[in-house]
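A single protein chain has been omitted from the complex, and every remaining protein chain is retained in its original position.
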Amino acid sequence: MERVPILKIGRTLFVSIQIELQDDTVVRLQEDLADELSATGARGVVIDITAVEIVDSFIGRMLSMIGSISRLFDAETVIVGMRPAVAITLTELGLSLNGVRTALNAEKGLELLNGKA
Amino acid sequence: MNAVPIRSGDDVVRVRQLVRTAAAENGLSLVDQTKLVTAASELARNTLVHGGGGTATVEVVKSPIGRPGVKLSFNDEGPGIADIDLALTDGWTSGSGLGLGLSGARRLVDEFELNSKPGAGTSVVVVKWSR
Partner (left out) sequence: MADYLRDHHDKIVGRWSELVLAQVRGRTSLDEVRRELADLYSLIVRVLSDADDHAAGELRAALDELSRSRARDGYTPRETAIGMLALKEAVYEFVADTAELVPEFLVLSRMIDDLGLRTFEAYSAAREQIISDQSTSMLELSTPVVRLWEGIIAVPLVGTLDSARAQLVMEKLLDELVATSADHAVIDITGVPTVDTEVAQHLLKTAAAVRLLGAECTISGIRPQVAQTIVSLGIEFGDIATKANLADALALALRQAGMKVVPVA
């Protein structure tokens, strides 16, 4: 099983998903992020999904859960780079990503975390 | 048209890729491709998790007025669904999910047919037409 790497930049954890997401991979990412948040005391998580072609209800739920978990560590999660087709599909599916914030791109996501936006 | 086995998470990913290719080759728009692949992902996961594994079939079809479409069939020999109406309700779940898998998949496609009996497995057939 492939793993999604987590980068720490300052007080932010940065995740860029570049692989086809399998259920196990997302569950693993959630666990890894919880470990990292607890170990580093990071205050924010940026998850870049520019390369992600689909987000179904399982992946969507996992993203929401990552948001809720980060909040327990007093950190905020921002999902950035969602493709328009993915957003349209999510609204049709009836899924709103509770617990996370969204931004158009990584730069805006970081601004959001730093309170500039 | 050949049946692809669904026995692991890798198989679910492979089904998604097959569906993406078929949808792109038959003129579905990017948004429609994404909707169909997402529906396929939901249904393949159901086959794997609730049906204990099964098969998926990807077919190219033509509508009565000649529009091409992509038809997907998912079959398993799992426990089946006792109350189909309930299973298609938003938010109803037999497990720990959000209960949007079946009902959501239905909203993402143009045609949706579900056949299931307790103890006799489940079959879901969906079609998305190009516009």
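Letters A and B mark the chains in the order given here, with residues in each chain numbered from 1 onward.
The criterion applied here is as follows: a contact is a pair of C-beta atoms (placed from the backbone, for glycine too) under 8 Å apart; a residue touches a chain by one contact, two chains touch by 3 or more.
Since we're looking at a predicted model, the values are computed, not measured.
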| item | value |
| --- | --- |
| Listed residues A:Leu29, A:Ala75 or A:Leu97, member touching the removed chain | A:Leu97 |
| Missing-chain contacts mapped onto chain A | 78-80, 82-84, 87-88, 90-92, 96-97, 101-105, 108-109, 112, 117 |
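Keep in mind that, in the parts below, only the chains that are shown with their structure count from here on.
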| item | value |
| --- | --- |
| Chain B contact footprint on chain A (complex, rising order) | 20, 22-24, 53-58, 60-61, 83-86, 88-89, 92-95 |
| Residue ranges of chain B touching chain A (in the complex, touch as defined) | 9-10, 12-13, 16-17, 20, 30-31, 33-35, 37-38, 41-42, 45, 90, 97-98, 100-101, 103-104, 107-108 |
